[in-house]
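Sharing a structure here in structure tokens format.
All protein chains but one are shown in place.
Let's look at subunit A:
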Amino acid sequence: MAPKQRNAAAAAAAAARSASPAAAPARTPATTTTPIPNTTTTTTTTTTTPVIPASLKANAAGVVGSGSGGAQTWDRIAQNLVAHYTATTPQRTKLLDAFLAFLVAVGGLQFAYCVLAGNYPFNAFLSGFSATVGQFVLTASLRIQTTEANKGDFPAVSPERAFADYVVCSLILHFFCVNFIN
């Protein structure tokens, strides 16, 4: 299992290296080390789970939307999420996530500009905005398809094929965007 996984990781890394040569060497050792904290944090989360429902029950027994209790649960939820994320996500998926965050930021910026400064070259706005949205969606799809946990959902799609699909779809997307931008 492990060597195969490493192979796949290496292939994907090789493919991704052209995009970001600086990040690549630092990443390969990181992927090998991830399994160790992975097991430890999952055990910690399982130990903490009995505690949380108790606090939740307390919340539910009291006023549901009361300020301090709500904030407390939100804190818990956010903490759990972050812990889970840092623990279980491989390094190259994190790279994808960084790209996703970048796309969200760019898209948000474009949208804010459109709202504040007007949408005059509407063609340009639309193609720019849909380029970010489309790229976001495609990257998210790539992330989903390359995640280990979703392997069962995609019997026909190997990570290599997912990446090839991703490249083809991105090319189509950007062709349309460039054609539409005027």
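Rule of thumb we're sticking to: a contact is a pair of C-beta atoms (placed from the backbone, for glycine too) under 8 Å apart; a residue touches a chain by one contact, two chains touch by 3 or more; residues count from 1.
Note that in this section contacts and distances are computed from a predicted model.
The listed options are "Phospholipid/glycerol acyltransferase domain-containing protein", "Oligosaccharyl transferase STT3 subunit-domain-containing protein", "Eukaryotic translation initiation factor 3 subunit B" or "Ras-related protein Rab-21", and the UniProt record of the chain not shown names that protein "Oligosaccharyl transferase STT3 subunit-domain-containing protein".
Across A:V106, A:A124 or A:A140, the residue that sits in touch with the chain not pictured is A:A140. By the touch definition given at the top, subunit A reaches the unshown chain through residues 49, 52-53, 56, 73, 76-77, 80-81, 84-85, 122, 126-127, 130, 133-134, 137-138, 140-142, 144-145, 149-150, 153-154, 156-157, 161-162, 164-166, 168-169, 172-173, 176-177, 179-180.
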